[in-house]
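Down below is the structure, laid out as structure tokens.
Yeah, one chain of the complex is gone here, protein chain that is, but the others are all in their spots.
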Amino acid sequence: MKIRIDEMNGIRTLALAGRFDASATGGFKDTFKGLLQEGAANYVVDLQKVDYIDSGGLGSLVSALRQTRSVDGDIRISGLSGKVRSVFELTRLHRIFEIFDDELQAVKSYRTN
Amino acid sequence: MEINCVSNDTAAIITLCGRLAGRYPSILKKKLGEQLRHNSRIIIDMSQVSFIDSTGLGVLVGALKKAISREGDIRLVSPTEEVRMLMELTRVDRVFLVYSSQQLALKSYSEN
Partner (left out) sequence: MNSLIIIREKHYSWLRGLGSADHPAMVTICNKPILEYMVDFIVLVGGKKIRLVFEEPDGSVEAYFGNGERWGVEIEYGNAQADDTIARVVEKNSSFGEQAPLIVIDGLLFIHYDKNARYEINPEGPGTGFLYNSESGSISYSTADAAERSTLVEFTPNLQVSTPSKIVNLFRITMQVLREEQHRYVIPGYGADKGVILGRNVEIGKEVKIHGPVVVGSNVRLLGSAVIGPNVVIGNNVIVDDGAEVRESLVMADTYIGRRLYISAKMVAGSKVVSVSNNASIEVSDEFLLSPLKRSLPINIVRYLINVCGAFLLALLQLIPFCIFFTLGWLKGDLRFNKSRFLLSSDGQTKIFRTPSGFRTGAIDRIIRSLSLDRFALLKEVFSGKLQLVGNRLIPDTAEGREFVKDFSGYSPGIFNYTEADRLDPGAAESEIAERFYSANRGFLTESKSLMKALMNNLLYNT
């Protein structure tokens, strides 16, 4: 799975692409750990180009969310559609993540918080 | 469920308290059978019956038939809304005379 890191309006964004399965969780966790150590607490994770996500991938998103919450930050999700959205809803993650259509709106939402 | 009987010249007043379901309908059936041997005019105070099932209703209807065959009757006092609804559903409300108090029920017998 590819992870593209960017920054918009001071918010770190991660655009994921490909399959977010058990083999990708290690890479995601390491990447995220690195970003947290740099000090950023608020993130947007864009899943537009993710075509498959399983419980491992979902679990690592939740684990990352926990870490940001512990420093008073948040992870907002954008680009959720189709099967990935179904899986999110099925595992009740729509209750704990704020979900946006697009990355830019998710980034902007931190300002109006 | 508790069953209390008070007899007087006009009619026997049976007060029920609780749920007329489970094993209680058959207990009531025996009690009613006994009462009908002495007095075929009965008043059943239903104001404290919180629940009745079809067996309970069946016992009341069966006792009514017996009472009528001895030229008596079974009249009911203040069934709760829930009991009344079940009686309406099963059309049983059409065969019983219903009164809002024991006095009125007694009066109805003495006026006859």
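Going in written order, the chains are labelled A and B, and every chain counts its residues from 1.
As a convention for this text, contacts are C-beta pairs under 8 Å (C-beta built on N, C-alpha and C of every residue); 3 or more make two chains touch, one makes a residue touch a chain.
Every value quoted in this text rests on a predicted model; they were computed, and no experiment measured them.
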Chains in view that touch the one left out, judged over the entire complex: A, B
Sole residue of A:N9, A:S23, A:S70 or A:Q105 that reaches the chain not shown, by the stated touch rule: A:Q105
Interface residues of subunit A (partner: the chain not displayed): 54-56, 58-59, 62-63, 66, 80, 85, 87-95, 98-102, 104-105, 108-109, 112
Residues from subunit B at the interface with the omitted partner, ascending: 21, 53-54, 81-82, 85-86, 88-91
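Note that only the chains that are shown with their structure count from here on.
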Centroid distance [mean C-alpha coordinates] between subunit B and subunit A, Å: 69
